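Heads up, one of the protein chains got dropped from this complex, but the rest are sitting where they should.
Going in written order, the chains are labelled A and B, and every chain counts its residues from 1.
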């Protein structure tokens, strides 16, 4: 059903799955953002519900625990009137030795309409998408809710919605991404989307041990000095520092990390005066971001959450309505 | 939005949150009980559902596990046609180091309408309510589903509903509360409600180690002899003995506790012949209550559960409809 170049588009170029933002055409990216806007209005109504996905069966397949992300999809699905079933798979079939694709085949046999997939292994949603294509089930759609270090496309999309909302567009922006780029699926999705949408200058800022080796190929500028990197940017996208990285040799203590890489008001002052500060959450206050910044008027972290519900409603309805 | 004296009432004196029964005006208490009655009838219908909260987003925020209480709120919300999302927080964001209020801010940004909060720390729902007032979100309502040793207001309300149902009112009653008063949020809510509703004689019965020091201030009579305390009462409210209390030095073995403090038919015979026996559940049969009493016609423990659904529907609809 899908071409080799765009495994997530169908033959007519429409969105079949949302697996990654890499390679997704600008028109599709833009149309998702455009579709999200009316869903923001739905959330403001007395009755926050539309019947677009009534009678559809959506499965939240979380092979990796994330109450927070699971909740955003659950709320989005319920506001679209879908039936949604939560499956925390780590503790069930996989433990009994059932393979990932056997689990998927089973849910397909239950007439699933959509899988929202979170998995610790990069590429798991692609594997499922290829399998669905192989068995001719193009009536079932996948949304990648985060796979390993690879992609987190709905996060990238809500970030783009946020930037467009506050900056009016992408064409003249200087955007900085700060933190552990190397291990971050969020950063990969952000870089892909910013590039496709025409942001002329993307900067990544972080310690050498936490930057990918292919930064040049990604078309981004690398900064090892946060002060230098933040100078005159329009948008600061902070990444969450994964606590588990702390245990290894990659990083010093949280206190030392904060001193060098944490976003403080003093560092932020180097950016443009109207620069916005974003963060995918949950916040490590005092580690990658100072509370004074997280709670300042420049922070748009909570609007990101609001936009996230609308963007997920847009994606789900474009796929399955 | 709220006055310092009544943090759970709005400027017009209407219920904004249900945090505690202490200080709640008698008219509000009575109106909740009055509102619960028609919801009892809903539960008797073929289709046990009303559209009062259709399209509302309710979050069951259980920072402390309680399948039983969570279920009562989930059923109540579904019968009001709300969308309800269960969040067992102990295993998610908090583990990732996110603060309670950051979690709340996130859910607010998802356009939540109501939080049902269970928390091991006394005062957590108050903290959230104050935060919502600070950020001007008086469109979001909180129901305290039990916080530490502090309050369990919906339990207190269903207990009042039960008493009014079987005794017709509160004005001439002698009510005894028996057991571990000191650690019991249920007892605190019961005492507050019984006092406000005008019960002339409230007795607390228990070992000295399990009674609060401020009994006098609470306006209750203290009995260290259960036989003496039960004499001629109209209502016996048993408390659940928390098993974890057994491990410490506060209490002897369950068998010894039962011998002295357990409610048996013989002890109950000292109360009025038409006295009712209540218990918040789950029962420790043979510890605080003998099976013969729990299953006797004087026990109204299961009607308490039935009334509890109706009372929760009343509270939720008064807050958010």
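Methods note: a contact is a pair of C-beta atoms (placed from the backbone, for glycine too) under 8 Å apart; a residue touches a chain by one contact, two chains touch by 3 or more.
Quantities reported herein were computed from a predicted structural model and do not represent experimental measurements.
Visitor: If I consider the whole complex, including the chain that's not displayed, which of B:48, B:172, B:224 or B:259 touches that chain?
Guide: In the full complex, the listed residue that touches the missing chain is B:48.
Visitor: Out of B:16, B:57 or B:72, point to the residue that touches the absent chain in the complete complex.
Guide: B:72
Visitor: Check each of B:20, B:106, B:144 or B:284 against the chain that is not shown and name the one that touches it.
Guide: The missing chain is touched by B:284.
Visitor: Using the definition of touch stated at the top, determine which of A:54, A:172 or A:259 touches the missing chain.
Guide: Once the missing chain is taken into account, the touching residue is A:54.
Visitor: For subunit A, enumerate the residues touching the unshown chain of the complex.
Guide: Given the touch definition above, subunit A has residues 54-57, 83, 85, 87-89, 91-93, 96-99, 102-103, 105-111 touching the missing chain.
Visitor: I need the residue numbers on subunit B that touch the omitted chain, in ascending order.
Guide: Touching the chain left out of view, subunit B contributes residues 43-49, 65-68, 71-72, 74-75, 78-79, 243, 281-285, 302-306, 309.
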